[in-house]
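Below is one structure. I have some questions about it.
What follows is an incomplete set of chains from the complex, kept in their original frame.
As written, the chains take the letters A and B, and residue 1 is the first residue of each chain.
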Amino acid sequence: MSATDYFAAFPTIAYEGPETDNELAYRFYDKNRKVLGKTMEEHLRFAVCMWHTFCWPGSDVFGAGTFDRPWQQHADAAEAAAMKRETALGFVRKLDLPFYCFHDVDVMEPATDVASYRRHFATAVDHLEALQDETGRKLLWGTANLFSDPRYAGGAATSPDPEIYAWAALQVRSALEATHRLGGANYVLWGGREGYETLTNTDLKRELDNFGRFLNLVVEHKHRIGFTGTILIEPKPHEPTKHQYDFDTATVYGFLKRYGLEDEVRVNIEANHATLSGHTFEHEIATAAAFGIFGSIDANRGDHQNGWDTDQFPNSVEEMTLAMLEIVRAGGFTTGGFNFDAKVRRQSVDAEDLLHGHIGGVDVVGAALLNAERIIADGRIDAFKKERYAGWDGELGRMIHREGTSLADIADHAVAADLNPRHRSGKQERLENLVNRFV
Amino acid sequence: MSATDYFAAFPTIAYEGPETDNELAYRFYDKNRKVLGKTMEEHLRFAVCMWHTFCWPGSDVFGAGTFDRPWQQHADAAEAAAMKRETALGFVRKLDLPFYCFHDVDVMEPATDVASYRRHFATAVDHLEALQDETGRKLLWGTANLFSDPRYAGGAATSPDPEIYAWAALQVRSALEATHRLGGANYVLWGGREGYETLTNTDLKRELDNFGRFLNLVVEHKHRIGFTGTILIEPKPHEPTKHQYDFDTATVYGFLKRYGLEDEVRVNIEANHATLSGHTFEHEIATAAAFGIFGSIDANRGDHQNGWDTDQFPNSVEEMTLAMLEIVRAGGFTTGGFNFDAKVRRQSVDAEDLLHGHIGGVDVVGAALLNAERIIADGRIDAFKKERYAGWDGELGRMIHREGTSLADIADHAVAADLNPRHRSGKQERLENLVNRFV
């Protein structure tokens, strides 16, 4: 059996509408439908990830791989890698989605040293370029895996060893240049090992400074090679590291400000990372938008009862609608998109399960966009919010923000006017009911 | 019975050494003992808080107050407030600790409007000034309570209503000026209501901008009145608010950078807030130190099994030692200190329980300082850490940080030198054993 045959039994997935009985069709994602001025395809910019869907063998901390993918069984490493690349791009085409994403090591024959790393990765990139042409798929973003190799156990850009830092530089340079060549829209850095296990052996300030230096070098290299995509950092609070420096969006913002990068770098927000860090998914998006660093989305969900990154496919239209509202209000994506950083469950061992996972996820996001459109069209929620803050557009609100106004001026006004303001209802129950009306 | 009689049965608490059988004595806190170049009193700068210890009636969400403090039973509100102030300063003296802390509303007869607020607070401040002289106690910090009054249900500096913002300005101005007059070493802002319940009714960006404006006005007023203490923000992730803007130290740092305040404002780190935000206490201190914004400590602990702010007195010497190491490494306090933002349990209804709580807390912190001194004197942990990062002081480390070095230069070096670095052990178990040796 050849690699592309793995999904041979399944047709290309198409939109068939909410009432279809076909479980292998889109019910809400109608790629050509115009929503809020753009097609759904243009809005949502879906991507399939290489790692969970084509590299992960179905293992977990307590058990071996359960999957039986032909490219994972193949005896020849180079051919296995080629088969994986081919299957992956074919799968994205079968789903009729526009993008894919990868780490360097996802797509290549494993390397043992500098030379084989460069050789094997170059082979992979050549092949991906051809496959992109052949399948019409595009690269949403590329990245370098700076966490799986044992050398990165103590960090990459925050390693105590500058030689390991140099290896990370080699990988990022290679992956960034590959992303540029493949027409990638963004380049992502996720610092899974950039953090610490214990402060007893960690110089936190030195590591942060090394990390800031690294990111500055990456940004400079981007400009040097003429890459016009966006550099993205993906926040996560912990796991595998006990504590990761890129804890959440607000932390990343402070980091970018500290190292002078807030106009150069944006965030790639993952739903499950948001909830692990004690925030809602929509909070992270709203925060990034307020700070002007909203970039892209890693779509998945966590399990509210389990305290690790379960990376399940999104399946809550309710939660996704709240997130989508923030995305739409932030003006939507520019270079970013919805990448499915999601994996089927370890028990879901069939080829079909990969289709169900992606189709369900696409439809949850698609339905959320349609809901957001209806909520905005209805206007009641936005009108309430506008009225709630109306005082800030009035005389006192303007006075407070006027240059030259002092704390004493404002306090004096409270005294002079004998202010005795009362709280007015925030109408949370009504607004939640209104959202439910459109979900 | 007069207010000061409440603790009449108890002697002034003194140091008696580790072997004393007296449960109402300090076993580790020897205020005149020299540790790392300062007396323990100068190092630790302990403060007793007014709110938990003198205002809280022993209520919780599911039950009424259990305490029977005379000043809480008193029929006359003005006399009750005076009795409370007198008892509080007397209690601090009885503990032989140098400082206390208060919110405006903790120390005053309740107010119903602008005029009574100003009048009652002025009375309180006059009295406190006299009591400070009489008892020899000092003010570690003052603050304004912008969260208990119903008007602040939707925020104070982030209220949708500018009149409420103006009321907050009045309170902060008053409390800041009172702190200045009373010789306070710091002024604190804790934004318990500065956050949101739901994004459906919240303009997050507008609220952040209003909050940044507020903090700038406070800093400007500080300089205007000549207050030379430190302005401190106290991070907390949530509770009472679903999501608070001052989530943790890194978030506050980003906020300060955004509004140009990183050289003007520092953080007051509370142990239980740290753990609620998903960090260790020592992480928050190390982060603040790395960013140059470490200010002061609210000493308490949370319950690792309960997800709210339990504000228990510190009782883990092990955890406190790790925190103390970071404080000492950061150079110790300048204007800050250890304020016991802690309360006895609701079941602990006796006067004696307040003594046990504070004595236990003081000794945990005192023992931690002695442990930190021994760990530093031993030197093995610091030596390991120094050796671990030695590469960064070597040739490659310096090259990476040299101006003009590019990502390509570093990657080229990895290729040219055919680098194949391996991870070296972080020795976490050994280092943890070493810490245990001194606890």
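Heads up, the rule we're going with is that a residue touches a chain if its C-beta (ideal position, glycine included) is under 8 Å from a C-beta of that chain, and two chains touch if they have at least 3 such contacts.
The shown structure was predicted, so the numbers you read here are calculated from the model rather than taken from an experiment.
Chemist: If 2 of the identical subunits are displayed, how many subunits does the entire complex have according to this structure file?
Modeler: In total, this homomeric complex is made of 4 copies.
Following the convention adopted for this analysis, only the chains that are shown with their structure count from here on.
Chemist: Report, in whole Å, the distance between the mean C-alpha point of chain A and the mean C-alpha point of chain B.
Modeler: About 35 Å separates the centre of chain A from that of chain B.
Chemist: Contact residues on chain B for chain A in the complex?
Modeler: Spelled out, the residues of chain B in touch with chain A are 113-115, 118, 150-154, 160-167, 169-170, 172-174, 197-206, 208, 210, 213, 217-218, 220-221, 224, 237-238, 243, 247-248, 250-251, 253-255, 257-258, 277-280, 282-283, 286-287, 289-291, 322, 326, 381, 384-385, 388-389, 391-392, 394, 396-397, 400-401, 405-408, 410-411, 413-415, 418-424, 426-428, 431-432, 434-435.
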